[in-house]
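Below: the structure, in structure tokens.
In this view, the complex is presented without one of its protein chains, the others remaining in place.
For chain A:
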Amino acid sequence: MSHLGNTNSSLNVNSLRDLARKELTNVLDSVRGKKCLVLDPNISGPLSLIAGFSLLKEHGVEKVHYLQQGPLETELESLIYICRPQLHYMKYIAEHIAHHQKDASNYEYNLFFVPRRTMICERVLEEAGITIGEYHLDLIPFEDDLLSLELDNTFKELYLDGDYTSIYYAARALMKLQAKFGLIPRVIGKGDCAKHLADMLLRMRKEVAVDDPASTLSVSQNIDSLIILDRSVDLISPLCTQLTYEGLIDEVFGIRASHVEVDSAIVGPTSQKSAPASATSTSTTSQPSTPAKKKKVPLNSSDKLFVQLRDMNFAVVGGVLNRVARRINENYEERHQAKTVMQIREFINKLGGLQSEHQSLRTHTGIAEEIMAYTVTPEFNKALEVQQNLAAGIDINLQNEHIEEMIDRQVPILQVLRLLCLLSIVNGGLKQKSFEFFKKEILQTYGFEHLQTLLNLERLNMFVKQGSASSKFNYVRKHLQLIVDEVDEQNPQDISYVYSGYAPLSVRLIQCVTKGGPTPIGNPVGANATTNPTGTGGAAKGIVGWKGHEEALKMLPGKTFDEVQKLDEGAIISKKLAQGQQPRVTLVFFLGGCTYTEISAIRFMAQQDEGQREYIIATTQIVNGNSLLNSIMQKIDHLGNSAGGSS
């Protein structure tokens, strides 16, 4: 948790976390005495990023429970519930209350909704005697350049259910951000929901001005632009397999709230791996196999080795690990040269750091091996080949056959659906015959419940029959240079390294807005920037906007917009930024989720900018192809067995 605030970014993201922490302590202190905290399982992850258990203890929390079905056993009489306003949680709470009432015990219930109460939840709890409040937790800082609302299922809610609640939450979060860091003068974006969000922001600002004329938002000293992108504008990027180290960890293991859960054998000493030898004992009673112990590994910038590895293409990770291992070994060998006490003392001072590097090396070598095991399989490579060909628009019919083969081999449905949706999106739909064919194959191979899944995908325009319009994507691909032939994973020149040849569409759009277009390959931005010979250096160029790309944007779904938030009097942009005295910050908001590869690509872009423009990424949550499709997949409980929905 202490890893925030270490970089030289001009925006102090730490203050957001401090704000959230302070509000949490206010919430806790509003209830007197010793209390028991009950959390919904999805919120405990983000909450642990805000406050540790010691902070909770300081404010009187004796025990922490998860909010689940079934009675709540506790001796403490004050209960605080913190959860998202969802109906099934309300049912659990009502059950708890009913159960306690039977005991005739005198409990005190306090419920805090995150981030706000909803009428429907209050209705359910009307009878029960609970005090209800709100805990305004919204944007949680994961890194100095990454903020997340940690709202699950926004993709489904926004595009399938037509539930715009998350847009409201996003707007509130952004207003809070502007209250802290100043008004953002330019709001640009693409996508219907994005436009909705922008409109909401503009309206909210007017409301604030009306409600409280004294509070004048001054223009931001750091942020000069907000780019909002709908997930639906670029579905290709999450559907392709992420090829960065962090991206692959998410694909293979799944990262929740910056933590990944792995078998402890992977990160622990090798002695654990030899344990099975002892299990071959000859006892008459059958020995139950001990479930592999899991360990939660934090993945953030407090791990220096991880910072090096996370955004790299996985192909080069092994080499880096090897170099680091050798370097640590050399450092350890230095102990033989320490003769005087002074030298020994210096070595010992370094030893602590070396040991933690060693542990980190051990962890990541283990994780990389696991990922390796997955990426060398022919299935993985086949899927990758299909993706690359589809993204490049080559040999489409052949890809059809490959996908068919996969279904025959009963490859997990998520993998198949990812490829089918990719096929559909890139080609503007499938031919009638193929469409019907794949539909039948899926239902027969994976279960009839997926009729609903496929209908959902159709509604989302992800798996459709070819309409009258031919593929618009070809134009976009060419205009935005999405496919790049020469990719050097060791020394990437362009953001396309994150997918080994495909540049994420969403990030290309960002490049259009901030730089005027996809950066020419092999030509870093610095070479094109006008440098002032008098030494003020290349002043950061302002936002270019969508100029020159209107045609391409028309091919992509959703409205395009470019708004300016004016102050009644005063400059549109802060003087400091206009003069180039400090780097301009662009806040990028992904509505509906963003992937780790997009984060890596944006970081790469920022690096190429050589400090002239910084990027902060905010999102409703972090997603990947699996989590996205999982959220809209139909699941059925077959008499206690879960349907083949999860990968």
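As a convention for this text, a residue touches a chain if its C-beta (ideal position, glycine included) is under 8 Å from a C-beta of that chain, and two chains touch if they have at least 3 such contacts; residues count from 1.
Definition applied: contacts and distances are computed from a predicted model.
Q: The chain dropped from view, which UniProt name applies: "AB hydrolase-1 domain-containing protein", "Synaptobrevin homolog YKT6", "Translation initiation factor eIF2B subunit beta" or "Annexin ANNAT3"?
A: For the chain not displayed, UniProt's protein name is "Synaptobrevin homolog YKT6".
Q: In the full complex, which of A:T165, A:N389, A:Q452 or A:S471 touches the chain missing from this view?
A: A:N389
Q: Check the options A:G33, A:G52, A:G254 or A:G318 and report the residue that touches the missing chain.
A: A:G318
Q: Can you tell me which of A:E108, A:E489, A:D562 or A:E610 touches the chain that was removed from the display?
A: Looking across A:E108, A:E489, A:D562 or A:E610, the contact with the absent chain belongs to A:E489.
Q: Using the definition of touch stated at the top, determine which of A:L11, A:L229, A:L243 or A:I632 touches the missing chain.
A: A:L243
Q: Contacts of chain A with the missing chain: which residues?
A: Those residues of chain A that touch the unshown chain are 243, 269-270, 313-319, 321-322, 324-326, 328-329, 332, 335, 341, 344, 347-348, 351, 355, 358-359, 361-362, 365, 368-369, 372, 375-376, 381, 384-385, 388-389, 391-392, 394, 483, 485, 487, 489, 500-501.
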